[in-house]
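The structure appears right after this line, and notes come after that.
One chain of protein is taken out of this complex; the other chains stay put.
Chain nomenclature is as follows: A, B and C, assigned in order of appearance, with residue numbering initiated at 1 for each chain independently.
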Amino acid sequence: MSRYSWMIGGAQGLGVDTSATIFGNAVARAGYYLYGNREYYSNIKGRHSYFQVVFSEKPLHSISSTVNVLATFDAETIFQHFTEVTDFIIYDKGVEGTNLDMVRSMEPEIAEQVRELLSKNGLGDTVKDVISYLEKKGVKAIPVNYLELLKRVADAYKLPLSVVERAKNIISVAASMSIFGFKLDYLKQAISSLFKNDLFIKFNTMAAELGYSLTENHYKLPEIPVSKPRIQVDGNTISAIGKLAAGLRFQSYYPITPASDESTYIEANQNLDMIVEAGELRKGGAVVVQAEDELAAINMAVGATLTGARAATATSGPGFALMAEGISWAGMNEAPVVITYYMRGAPSTGLPTRSGQGDLKFALNVGHGEFPRIVIASGDHEEIFWDAVWAFNLAEKYQTPVIHIIEKTLANAYSVFDEDHILGKKIPIERGKIVKPSGDFFRRFEITEDGISPRAFLGEASMFYAGDEHNEEGHITEGTENRIKMYEKRMKKLETADKEIPEEQRVNVVGDGNIVLLTWGSPKGAIIDAMDELKDVMMIQVKMFNPYPKNLMRKLLQGKSKIIAVENNYEAQGAQILTENTGIFPTNYILKWTGRAITREEIIEGVKQIVEKGEKKVVLSAGA
Amino acid sequence: MSRYSWMIGGAQGLGVDTSATIFGNAVARAGYYLYGNREYYSNIKGRHSYFQVVFSEKPLHSISSTVNVLATFDAETIFQHFTEVTDFIIYDKGVEGTNLDMVRSMEPEIAEQVRELLSKNGLGDTVKDVISYLEKKGVKAIPVNYLELLKRVADAYKLPLSVVERAKNIISVAASMSIFGFKLDYLKQAISSLFKNDLFIKFNTMAAELGYSLTENHYKLPEIPVSKPRIQVDGNTISAIGKLAAGLRFQSYYPITPASDESTYIEANQNLDMIVEAGELRKGGAVVVQAEDELAAINMAVGATLTGARAATATSGPGFALMAEGISWAGMNEAPVVITYYMRGAPSTGLPTRSGQGDLKFALNVGHGEFPRIVIASGDHEEIFWDAVWAFNLAEKYQTPVIHIIEKTLANAYSVFDEDHILGKKIPIERGKIVKPSGDFFRRFEITEDGISPRAFLGEASMFYAGDEHNEEGHITEGTENRIKMYEKRMKKLETADKEIPEEQRVNVVGDGNIVLLTWGSPKGAIIDAMDELKDVMMIQVKMFNPYPKNLMRKLLQGKSKIIAVENNYEAQGAQILTENTGIFPTNYILKWTGRAITREEIIEGVKQIVEKGEKKVVLSAGA
Amino acid sequence: MQEHKPVFVDWCPGCGNFGILRAEEMAIRELGIDPKKVIVVSGIGCSGKIPHFIQLPIGGVHTLHGRSIAYATGIKLSNPSLEVIVNIGDGDGLGIGMGHFVHAGRRNIDMTVIVHDNGVYGLTKGQASPTLHRGLKTKSLPRPNINDAVNPISVALSAGYTFVARGYAYDVMHLKDLIVKAIKHKGLAFIDVLQPCPTYNDINTKEWYDKRIYKLDNDPTWDPKVKSEADQQTKFERAMLKALEWGDKIPIGVFYENELVPTFEERIMQNIPNYLDYYPAKQEIEKNGESTTKIDELIKAKRV
Partner (left out) sequence: MQEHKPVFVDWCPGCGNFGILRAEEMAIRELGIDPKKVIVVSGIGCSGKIPHFIQLPIGGVHTLHGRSIAYATGIKLSNPSLEVIVNIGDGDGLGIGMGHFVHAGRRNIDMTVIVHDNGVYGLTKGQASPTLHRGLKTKSLPRPNINDAVNPISVALSAGYTFVARGYAYDVMHLKDLIVKAIKHKGLAFIDVLQPCPTYNDINTKEWYDKRIYKLDNDPTWDPKVKSEADQQTKFERAMLKALEWGDKIPIGVFYENELVPTFEERIMQNIPNYLDYYPAKQEIEKNGESTTKIDELIKAKRV
């Protein structure tokens, strides 16, 4: 398969993300699908960040262990990533003399490792040493005199050097475009569409021209004709759009990485049009509240659901932990709140800007007591959109909290896919048993066969909610008969959901080999992308953990020679849930808990280790 | 087996607990072991509460479905409990005319059920109707003219009637003593030892005399010689004593039922003597802080552990939910905090004064991310003491949070057992790898083979803690190599614990029949007490859920004809943990989620239903 | 099951909560609001049970300990046509809920917060609440309270509440008047209600209060209402100094009233012009099982 990997790195706060988005945008214009992944420290300025973009003619969902072209303009990026480059490195001629000790932002442990590797190869610890190491290994190094080029740009527009400094990025992006053989025009278009300021467009365009002429077309990648519009979105944004499409009208949140960008996007786009009558638009708005903490955030959202508004919050581990009590109240009071759970490196503050899947069992068991917690997890950007819609429909149909898991890696990564995978499709809204009360009083918690009570909203009639065990009217009662029935009624909703939701909808299955790669969430992408090189494999991605698709899973796993749990955690929690529900254990494990995404090559290599070398468990570590 | 059940009921705030404690104390003086269980509404005054005391020559751990002697002095107790009485009912002649509608404190649903039952028997809805119903069924009714007796007491001591009113309780207790055939002297002794005020002792003693002469010795229970001292304690108190014995020196808490009585007890007894040198006592104190909320409570306790003090908090469901984030920090920072988790009726506020086992999986998975959470659960009052000590030893040996589960039913129940089960035994203190740092800097998170780092305390050297992933020094680092190792190190502690703690210590096994009653926590008592009437049974009580005793459980369950999960919840969470760890499913269930304790008879009946009638699942409901 | 069974009011005999209950019911009646549009949101405690006890067909939301203001915020902002009253305990609202209490002041949502200030954690058997003064030993405390008290009035003023008052549970008519004013007030209103707890607080009893309480209104020059920007600073400072009065004399009445601060609803309208007409709860998000929300623009903005 033709799959190319490009990476750009640099200190946080210097525009690495923007240039990666521009590069992606330009490559997409050339007709390629792509997937881009962002890595950064929990820091505002100065620490190392990088962006990897992988592209191909076919849709992609993962990054690679190696990098064809590495675009750099500082020393740290070279030190952190030179082991990954296979073909080209673009670098600043001016930093050749920089040695490891001079890069103070680099973590001492990492510097130590680099020093060791270089010295093993008989080399010193300067950038120059690295470059010669690379050249020996066949990598082509492209030195750039950024300072001189920037000066030219500054002069041309009579701007101080500090203003045009970030055009460094564009120079290296342009050089990369030229190496791959993409038209400069696409880059110019991307610049025009992504910068707002005219002057910025102009001088960046000049920088692009300068950069483009630095190198030559090496890969000679063809242009691919595109028939249908495509979009480029990250996980935060597509989740926000999905929630708005689903009818979200109240979101409360407290800032936290990597969740808050979703809320910021919703707030920026809170004024909405609704097609209420055919052809007639009505304007409405989604209220977004920055709460004082996550305790307030969850409870505001739960309160909002009682009025009939579709309401949600978005958070990650530390904030989610603070929501436990509120989620339990929502369960007890059958409030259809949606929690978008952006999972990141844990425990505690952990790796706040890295990814992880270590909170699955916490999400599944959050809050004291027994009540239905529906938990779904998305494996790629398209899924995020549809799952966001699904989450609200589930919440209202089963009148219970729904937790939608999106990992940091997907939240901050972007992919390019066909627009009609979203637009033009029916976006189903199922609001469940909503009624208009007739009398003065409404029995909110009527006991029914399927556990689901008719629901009306505050203000429509007198009704009561209570976190205490309550009777059908919502008043506190401690009697045992009511307790048995009311408890059973709540729990029955899970059985009803289990009956109503086809198990096939809760699991993604690709292939039907004898070696099962059992996963959930983001590793799906690496597995799918690896499957063309793997033999006799089958991917099973669990999308809904509660109610768990037990019967289908039993059927799918029956007689398989290997069940390999692939997860971004230590315990293989997704597999533990499988065992709890079916008694089936995985036979092997491919696990990674560094906070970095699993690469396609790691899957291929991991499966090899297991199938050929008989390893029980493979621990992955790729990615700086 | 000779096992007698007595119950007293009355409106909250009128001294029902005190009189039950006095009754128990008096019965214990007659040489009997006993178990007393307390049920009350989430209310301060006016709602119905009751206390059941079961006694026997042999130690007991459960209540019964039926009551031999029911002592009452209001109408509600009669309406709520008459279906349980088998032999005697003591009641107020003055309330005979009271009907159901007049008892406003009774929940309408419960009144409805009583009305139905009576009308099915062709009876009206007054107390008198109930009494005739009972008499028809062979129960002996003992009417008491409380008012007249109280007046006599009031007159004798020249006190207003309102002051002596609570002596009603003592009258009914005394009448009960007489029916059972216990000496009045024991009651008098109990009164003297439990009341502080002299006048109270006097007039209650007179009330006791009056009550005693109302009835005659029916059961003629013999006095049993007692050779060794026995104690009568409830769960809150014995947990508090266990914690102090274990060296607890800092406890922070926020008031919550049924946990706060533990903290109140510790505070009241915070001045301690320590045997520091042989024969030499040194005075010290345990600091108790009433925090502003549970977020503060957990984090204060965690902070305290860093100084080397043994520190803990105690809470129940809603408060525990608020502790999730702090527990995750403690896991990340290897802080040996102990959380005594008083489990009550959930979800949310639930049944705040009733019991439950619905939070087990929450406790096991609390807090975001992966870290060792050691979870133990006690099955009776003696276990509570030793588990409290165990909890601190585990916490310090494995440097990780330990959650000690005690259900409300045990917290508020009391039992009588031999003093030498505690005093005179070695109370082991294992503090794990504590060192005195030599230099200025101390590497708190040194990576070691068994995952356990040497530990020193704040103030002894420069050292750092961080909720972020950190290096051996405790400074933030995001490098992947450190992440892999530091994470692994933390998780390894669980493996070390799993190796070091004998699995036999993590499971209680009684009997070795083919029918396994698989349980944890309080149902243990009912099962043990039921076993003399059950054939071919074996009780397996899991005491530690993490690390789970997988190998032993597999061995124990191998080839058993029935595995019946007995739990106070809906999902049989303890059994789900079994499946997750071993792949073994229970075959049957006996479950109860009314918030009331499981009775001995319910176990006998439940097993019958399963074994004889082939029921898959039996749902229990005994107890008003 | 019959509609609306009467709920047994299970507070202790003589509890100050009865006075608050009566005053609140009377205020709602007097204002003539449709009861079902009145949403009484409460926390956990003896005080928290109040929505169940109100003898009017209101909406009642009995939430979590300390969190009622957050629930109320979600309810009111998604349906601003509702009249939201928050009843909190002093432990509930000023102890565990202190953070929300203060931050609510920063928003000035048009709703009413009533604290049942009894100096104790009633429902958990009488521990000291944050309003109990240091050194006091109420009946159920084993030892004198070692924490200082918070001053609800001065904290509310510092936090930005635009209507700040104190009432007394046993002066039902006066309290009713305060509640009426608080509900009518445009913005976030706060009433600290001195509420004797005869069961656990044997210090701040009826007798104790009766001796000390006086009405701010008795002073004819007392006018707490801010009438102009210029007025603001002086009225606020005066209220703040008045708030410090406690001991032999305890003032009740309105300390501060300011409608010049825009409400949160008005602030939202700066961003969503038709917010009050077509608020979140009112918007029709579904038609024939499909979403009505147009997302074309949002998606197309992401085209490459």
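What we mean here is this: a residue touches a chain if its C-beta (ideal position, glycine included) is under 8 Å from a C-beta of that chain, and two chains touch if they have at least 3 such contacts.
What you see is a predicted model, and the numbers here were worked out from it, not measured in a lab.
*Asks:* Where does the absent chain make contact, in terms of the chains shown?
*Replies:* So, taking every chain into account, the missing one touches A, B, C.
*Asks:* Write down which of B:244, B:351, B:518 or B:590 is the residue touching the left-out chain.
*Replies:* B:244
*Asks:* Given that one chain is not shown, which residue among C:28, C:102 or C:120 touches it?
*Replies:* Among C:28, C:102 or C:120, only C:102 touches the chain that is not shown.
*Asks:* Check each of C:160, C:196, C:253 or C:280 against the chain that is not shown and name the one that touches it.
*Replies:* Residue touching the chain left out of view: C:160.
*Asks:* Consider the whole complex, including the chain that is not shown, and state which of B:199, B:224, B:423 or B:509 touches that chain.
*Replies:* Touches the omitted chain: B:423.
*Asks:* Of the listed residues B:83, B:270, B:448 or B:579, which contacts the missing chain in the full complex?
*Replies:* That would be B:270, which touches the missing chain.
*Asks:* Any idea which of B:81, B:230 or B:524 touches the chain not displayed?
*Replies:* The single option touching the absent chain is B:230.
*Asks:* Could you list which residues of chain A touch the chain missing from the display?
*Replies:* Contact residues on chain A toward the absent chain are 13, 41-47, 104-105, 107-108, 254-257, 260, 264, 267-268, 290, 292-294, 318, 348-349.
*Asks:* Could you list which residues of chain B touch the chain missing from the display?
*Replies:* Within chain B, the residues touching the omitted chain are 24-25, 28-29, 229-233, 237, 241, 244-247, 249-250, 252, 269-276, 281-287, 289, 291-293, 295-311, 325-326, 329, 389, 416, 419, 422-423, 426-431, 439-441, 443, 457-468, 472-476.
*Asks:* Residues of chain C in contact with the chain that isn't shown?
*Replies:* Residues 95-99, 102-103, 105-108, 130, 134, 143, 146-151, 154-155, 158-160, 233, 236-237, 240-241, 244, 261, 264, 267-268, 270-271 of chain C touch the chain that is not shown.
Going forward, only the chains that are shown with their structure count from here on.
*Asks:* Could you quickly compare B-C and A-C and let me know which has more C-beta contacts?
*Replies:* A-C
*Asks:* In whole angstrom, what separates the CA-based centres of chain A and chain B?
*Replies:* Centres of chain A and chain B (C-alpha means) sit 45 Å apart.
*Asks:* How far is the middle of chain B from the middle of chain C, if each middle is the mean of its Cα atoms, in Å?
*Replies:* Distance between chain centres, rounded to whole Å: 37 Å.
*Asks:* Taking each chain's centre as the mean position of its Cα atoms, how many Å separate chain A from chain C?
*Replies:* Chain A and chain C have C-alpha centres separated by 41 Å.
*Asks:* Touching two or more other chains, which residues of chain B qualify?
*Replies:* Counting only residues that touch two or more other chains, chain B contributes 41-42, 107, 318, 348-349.
*Asks:* Residues of chain C touching 2+ other chains?
*Replies:* 5, 44, 64
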